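Please find one structure pasted underneath; my questions will follow.
A single protein chain has been omitted; all remaining protein chains appear in their positions.
A, B and C are the chain letters, set down in written order, and residue numbers restart from 1 in every chain.
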Amino acid sequence: MSKASTVASKVRTRRELVQALISGEIGFHELPQDLPTDVQAQIRREALEQITGASLQDIGQFSLDSSRAALRNCENFIGVAQVPMGIVGPLKVCGEHVDEEVYVPLATTEAALIASTNRGCSALLAAGGARVHVEDVGMTRAPVFRTAGLDATKKFLQWIEERLDDIRGIAEKTSRHLKLLDVRPKSFGTTVLLRFRFASGDAMGMNMATIACDRIVRDLIEPETGVDCVALSGNYCVDKKPAAINFHEGRGKRIFAEVIMEAAVLRRILKTTARALVEVQYRKNLLGSIAAGAQGFNAHYANLLAALFIATGQDPAHVVEGSLGITCIEAFGPEAVYASVYLPDVPIGAVGGGTELDTQRQALRMLGVEADPSRPGRAALRLAEIFGATVLAGEMSLMAAFTSQDLASAHEKLGRGAGSPDGHHGRG
Amino acid sequence: MSKASTVASKVRTRRELVQALISGEIGFHELPQDLPTDVQAQIRREALEQITGASLQDIGQFSLDSSRAALRNCENFIGVAQVPMGIVGPLKVCGEHVDEEVYVPLATTEAALIASTNRGCSALLAAGGARVHVEDVGMTRAPVFRTAGLDATKKFLQWIEERLDDIRGIAEKTSRHLKLLDVRPKSFGTTVLLRFRFASGDAMGMNMATIACDRIVRDLIEPETGVDCVALSGNYCVDKKPAAINFHEGRGKRIFAEVIMEAAVLRRILKTTARALVEVQYRKNLLGSIAAGAQGFNAHYANLLAALFIATGQDPAHVVEGSLGITCIEAFGPEAVYASVYLPDVPIGAVGGGTELDTQRQALRMLGVEADPSRPGRAALRLAEIFGATVLAGEMSLMAAFTSQDLASAHEKLGRGAGSPDGHHGRG
Amino acid sequence: MSKASTVASKVRTRRELVQALISGEIGFHELPQDLPTDVQAQIRREALEQITGASLQDIGQFSLDSSRAALRNCENFIGVAQVPMGIVGPLKVCGEHVDEEVYVPLATTEAALIASTNRGCSALLAAGGARVHVEDVGMTRAPVFRTAGLDATKKFLQWIEERLDDIRGIAEKTSRHLKLLDVRPKSFGTTVLLRFRFASGDAMGMNMATIACDRIVRDLIEPETGVDCVALSGNYCVDKKPAAINFHEGRGKRIFAEVIMEAAVLRRILKTTARALVEVQYRKNLLGSIAAGAQGFNAHYANLLAALFIATGQDPAHVVEGSLGITCIEAFGPEAVYASVYLPDVPIGAVGGGTELDTQRQALRMLGVEADPSRPGRAALRLAEIFGATVLAGEMSLMAAFTSQDLASAHEKLGRGAGSPDGHHGRG
Partner (left out) sequence: MSKASTVASKVRTRRELVQALISGEIGFHELPQDLPTDVQAQIRREALEQITGASLQDIGQFSLDSSRAALRNCENFIGVAQVPMGIVGPLKVCGEHVDEEVYVPLATTEAALIASTNRGCSALLAAGGARVHVEDVGMTRAPVFRTAGLDATKKFLQWIEERLDDIRGIAEKTSRHLKLLDVRPKSFGTTVLLRFRFASGDAMGMNMATIACDRIVRDLIEPETGVDCVALSGNYCVDKKPAAINFHEGRGKRIFAEVIMEAAVLRRILKTTARALVEVQYRKNLLGSIAAGAQGFNAHYANLLAALFIATGQDPAHVVEGSLGITCIEAFGPEAVYASVYLPDVPIGAVGGGTELDTQRQALRMLGVEADPSRPGRAALRLAEIFGATVLAGEMSLMAAFTSQDLASAHEKLGRGAGSPDGHHGRG
């Protein structure tokens, strides 16, 4: 690379740089770093247009601060994907960190999702709002180590236990927002996994946790025990893979939301009945998921979370974890239902990562989510509460759509563009 | 609603409409439909700005065709989320539908992902390219039925088997792109799940499958058998939930990719050795995932797929399914490795849904992905092959980063914006 | 071993042989083979008594044909474990292969299991009997192969498909009771698993399937393809491990049983109500198992199957597979319930293995289970139907016990020996 860099750093015209990219003389990451990021993006687009014959004009249309994005979010920056954003609400949320009506932005390309969720918001509003409760499980990272066997493992785990204060000290020196909550070991044969769990304030915390583990491992554990760390992430974290341990222990935020819906609300807004909802819940969310060997006992948490995550700058790969969870819909008296959603594993933040981008930051502000240094962690909890209520809205509306059998017709209408926005969402 | 609609349809000024939204007199979906979608979006933004106090200026900056997006992708449209897009490549792909070097757009907010994947592309290139193979499993939808018990179920399933041709006929009348592949039943007690599997050409196919099932159920099964369909989706599909059946049977595209990397490539580009890679593979992707009860035996398929899905207009909630799969890294001779990725469940399309949006369409064109009516399904297969190679690139680079322990430092550099684009990706 | 054998084969007195075992001069498997098995057993017991100081007198009390058992069931034979056997019934079974009342032997050491199951039998009898349905899924064995990668795998799988008739021919030559049903491949990277599925008549079939696979692999696949078989069982069979694939595809017999119980039966015999049963079913068998990440959505299939398997000479390790399955209890009208059990994976036989032992054969005869060469497979299906009804009886009684909260008290009474046989079973 050093040679290429040298070449690239010569003063060249844009045209020359475009040609150098096309010819492969320099790589897309080797443009002169003193060029403004917008200019770099333009040069890359021009080269790509010539190489591929495709126009990248719209990708080049953006208002975000590219110098920030190119440095902190996206190397080899060429522009943006414009993902349509719509609004649902008013959504009434009754929680600890938000007790009001909010309007919720969803970034989605899936017809009917917003219309359906909006209907769910109306139903929740008529029912007095969604009661929500969020627990801050914390972010986890689990390095994996290799020992000589059972005896060595026993000693190693004992050492970890005895030196927990030192470990905590090192971890918490890496960031003043980080608190080590606990370390959960798992061992067999010559393998030891240590699942470190951290509170990370308003940040989602994955990077903070990784950096803290790196210090713990390099500065303390390896030098003092002589035990090798094989990988800083041993897949016992578990990041972005569906996993029983996350379902069981939780990760990020653990979100609960519930509502009681009377017959009138069910009939008038959701065009359904308690009996029909309970039946769909039983056959679909319980028996169907059981038969499928699913880890998600719900209709479509992932749809809601994907749209929320993209709108507010969360890591969309974490939707994998958010898709876990259990919806309950139970008869409540003769004609009403008690409904709840439970999402044990929702890693989100109100600062850092994609949340700092312009459109995403605006979406967060629309939700009243802004970090307050004097009350760290509250902004993320507020966001989690809103997410929980939104998921409940989306879940109720889709479940109701199944009972009234208007699922496919909504898709035909909306997905093909003939749509009235009153249709209902259909996947799941 | 009819009343509100009436109110809304009165000729009003924009200002009046903004006020009507703010006061709640009309809902966000009740703006006059004859107003241009851009104007509707602007009115909604103004109302939201006044309600929430947040500026939505950047959300309003977009070049996409809002009239199309508002109708087909996103009700209550207010603008867009701008997701930064970067480029990796050249990525050499050796497949049936693509046998060339391509440049791959990734839409991500996660620092280091692109730099790391780009390094993986370099390694693949030096190794002669990624060999890929894709199977078109097809899209599934599984309605759930209620019978009177075992005898009724037996008769019902027999009827389904006997009438398969009629079922196929109805399904295939709903779209000329749809072929019914098979129907897989699962039954117990009074519950019957029928997993219909369809080929859907270049479309991802979820909506087509839903519409076809709707017709099959409403026009044939219910009237002729008298058996009730409880829900058009019985969670045995399984859409957007991690599930053993999808892991086992596949869904959408089943993608394989592989490469052999010699010692020189490992050392020079990935800064690692065969021995170290095999060790991380064993402790992390195998033992760690086993210990976690994970359904993903890989480092970070979800990261790559999320960035690919957003860039190319796929449904990002399907990343849940894409996260399933098995990476293998095995010693090959004394100093090389054989590495492979296996993704049994990747639902994607080259037409429909988000792929029609402007930036997403441009990203697809950059990849040479364009539907050819004379060869239906080929564009989607080409896309799947590119995805497979990209995932392999990302997987190799991250796995190598673990061995060289530069994971956390890359994150510190890049995530905090001090970054050189040569850093390595860090999550997973 | 040759030397030891020589030594052992010298004519020695029993006393000398006992001493040779104690001193370690010969191993327990090296007694002269011309000695009667009872004598060998006695010599082994004497040696063990002297080595360990324990009396083995009761272990030496048995009536089974030791010459057969020592050769076909149990090397290094020393005697028997006497497992108490009790009886439940009359159990009314309404199936295809049994439509009558039977008395069912259960071999168990767990207090209350028989009393409780007996109560369940009474309830089934009063309800008109258990309707049962059994499907013969077949026995599976899945060798694992190593190829050079994707291309080689593709060719290999194609070869398998093309040569299926030859494969079948070889398999079916190993036993006239064996039919090859299908071969299900799974591949990724350099690994190929082939899940062979066989019908095996009245035999459980595991050994027959293993022997057939051995021939197929050694005589055909390996020589003709050059692809190495790494192990004759690749854990994709899956034998005696809980696994999603068995839950999904079934193995051995797939058993269904159901009953409708009116209010009077529930109240009089099971001391419960429909409402209470449905509530326990919902919270325990569905939500509790979901929360636990269980593959068994039932109260205690394993208890019943363990007792049935030991009594009738099945392989008790297969209880692992039998524990999978789904119980349903649903409201049926205002005060009755519909209840069902579903066991997808119950590997059992009416001939071979432990079924040939004297007490086990007598237990089978008590059930009217005797192989009829003119109707192969029927005896095993009859047995499976009885097992299904017995599991339903046990399940209903335990579920009812939970509702009436007499679980623990039954255990106190019975487990401590003060018991009346009217108590209820308690684990699960």
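What to note about this one:
Note that a contact is a pair of C-beta atoms (placed from the backbone, for glycine too) under 8 Å apart; a residue touches a chain by one contact, two chains touch by 3 or more.
These figures come from a predicted structure and were not determined experimentally.
Shown chains touched by the hidden chain across the complete assembly: A, B, C. Within the whole complex, the absent chain has one touching residue among A:Thr272, A:Ser289 or A:Ser340, and that is A:Ser340. Only one residue in the set A:Arg131, A:His177, A:Arg251 or A:Arg378 touches the chain that does not appear here, and it is A:Arg131. From the options C:Arg14, C:Lys154 or C:Lys186, the residue with contact to the unseen chain in the full assembly is C:Lys186.
Interface residues of chain A facing the missing partner chain: 131, 133, 149-151, 154, 188-191, 244-245, 247-248, 256, 258, 293, 326, 328, 330, 338, 340, 342. For chain B, the residues touching the absent chain in the complete assembly are 244, 247-248, 286-287, 289-291, 293, 295, 297, 326, 328.
Rule of thumb we're sticking to: only the chains that are shown with their structure count from here on.
Taken as a contact graph, with one node per protein chain and an edge wherever two chains touch, the assembly is complete, since every chain touches every other chain.
Ranked by number of C-beta pairs in contact, the top chain pair is A-B. Computed from the mean C-alpha positions, the centre of chain A lies at a distance of 15 Å from the centre of chain B. Residues of chain A in contact with two or more other chains: 244, 247-248, 287, 289, 291, 293, 295, 297.
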